[in-house]
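Could you have a look at this structure, given as structure tokens, before my questions?
The complex appears here minus one protein chain, its other protein chains still in place.
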């Protein structure tokens, strides 16, 4: 069950089925945008999308009608404002109704940790005095059997598929993450199947530090070479966050028509190769 | 509350009191042997000693009469055999009776994790069908509030003092661990006070990888420069495990008199400077 | 004296509340500006932690998100997000957390979830993110928010994060042992909790602001301390550092 190298098209077609629970992670850094576009292109439907910060990537999937449910903890465009497609789905059921399951970051992080650790639930000091437990039946409380302290519990996250972006794979399919590593490793370990898009495939990892954040090839399903595949998010050591595009997204997504136009132009008539372009532009600018 | 640079003598005198709960960690690698000797020299008494693998370091402390209780999960000399001083204490109460609280590795690792995470207990899939829960009242079972699955629970480890050895501190007192990092970071974060002995003090950590295993100076109490301080354990990048001494320990510790002689010669009439000697010998042998 | 606007006054006042040995959980926006201003002026050794996992970060420009590359590049160490929330926040290692809100009540309870009914919202806000556990796990909380009748309300629509609950000892009844929102810094004044009942009391008014200005911008009945101080104005140095920081930030974010 060692990782297979695949095209992005084949990886999504093989690993993601309609109705699946999908966690696409990356905490600001290394967000798998190219994979998100491919899911939209393949018109996957009825997905339950899990992600701490739904962000532009899920704004796109939700606006494109791929999702029936969202599990999340903070649904904004960081430093910019609202996720308009997410709000339109929640407030107006456009393009379809969206069920939500809302948590705090601490709950989601613990739930990924529990998923990776093979536990049915995460136990943590959370939600004390907060109102989410009233509206989310997946938040319960238990007592510490030693102290009697009341602790929050949430179900472990065990997605059908995890999709993440990393800097490097070696030729065996082992994966290396560097920088802000978020919950990606946990998401992959918690999932039944996983797709890892990477910036680069290298011969070996001989120069990697002992305690680097890595995944062995036997813990991964598909490895896909997609240079620039995190754009407009970033890949530490490769390219920077395209903050200007995050700001521009506000206008693109505000309006259904402009969103659909953008989708037609950049997703339905696009492909993973397009992700190399902004990367090259950034490089040539840096060199200029 | 930033880390203080201290002598080993002052660090132990300041941080370790009679009756304290002390966790000296290091999983085969980076075991703080020099600090152990200093605790024996200062004749600390009635300590509750916590450690996954009591190993030679606790064999010495127990044989020297420092401990009233041991919390542990595997009490042998790895690859060699018994810890004779530990067995003499349990089987014959020599030099004094030793209370034991016995766990599995998984339980201890989870209990350190829970201690670092500020939780009162650790919840994990453990002890299923095992007999330790019959003899250890600190093992209980709870039910997952979502699935009903039965899960083990143990109290979090929250020591008064954690003592660990690391490769490097910078001049601010930030700490770097590399290689087999065990549960050291967790032990320090779980403890009220901590002593870190280090191989080397460097000007800065500019060349350290983003995701290295580190502790910031404000999470540490005392930093002590003790080159060779892990011997006969090892420090990756500095010196190797002295496997021959681990084998020799079997004979030294087998007999009470030979143990006491060893203690007199190497501990009561020794000091942290002695730990540099085997290190130099190893270097000169390597160069020869 | 240099001219300054009310946002600058608020930012500088928030920055001054931070000490050199604080370990601070930083949110995006004003908290980030205030924390970095503190670091660049009176608190050079302050530890800034962003929930993306960066510990001891010293960014040259303010991040747009909580996970810009600059945060990692300048950090002492970057840990997984799971570790950040488990060992560092829940583990009680953070001395100060900064929070803002869409709605706030007089006990410092905050709403960043919805305006209106949860299941049928008038406005869907981003949600809690880190706030529910930041509010209870940090040593103390500084609230920073521009005053308005819409934001400072008698009853918030949703309790995203706990302040003093219903006041008095209510916070402790949830098993919370941390101090809670010890300071509320606005564009008009500073408020601090009543020692027993825990509702906010105005303890310092920014220069040029009247009591009526504060009352007009607050949805609850405002209470003033017996002795109300005048908030010290920003120094020329603080303003310069803050404006340089914003100028660098704007240049960096637009330039991409």
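Order of writing sets the chain letters: A, B and C. Residues in each chain are counted from 1.
In this section, a residue touches a chain if its C-beta (ideal position, glycine included) is under 8 Å from a C-beta of that chain, and two chains touch if they have at least 3 such contacts.
Every value quoted in this text rests on a predicted model; they were computed, and no experiment measured them.
Shown chains touched by the hidden one, complex as a whole: A, B.
Of the listed positions B:9, B:45, B:69 or B:105, the one in contact with the omitted chain in the full complex is B:105. When the whole complex is considered, the residue among A:106, A:189 or A:226 that touches the unshown chain is A:189. One chain of the complex is left out; on subunit A, the residues touching it are 1-2, 113, 116-119, 174, 186, 189, 205, 210-212, 214, 216, 218-219. The omitted chain makes contact with subunit B at the following residues, 27-29, 52-53, 72-76, 78-80, 82-83, 86-87, 90-91, 102-106, 109-110, 112-113, 124-132, 135, 149-150, 179-183, 185-186, 213, 234, 236, 240-247, 282.
Throughout what follows, only the chains that are shown with their structure count from here on.
If the chains shown are joined wherever they touch, the resulting network links each chain directly to all the rest. Centre to centre, using the average C-alpha position, subunit A and subunit B are separated by 39 Å. Residue positions of subunit C with contacts to 2 or more other chains are 72-73, 78, 86, 90, 137. In subunit A, the positions touching at least two other chains are 124-125, 149, 179, 181, 213, 236.
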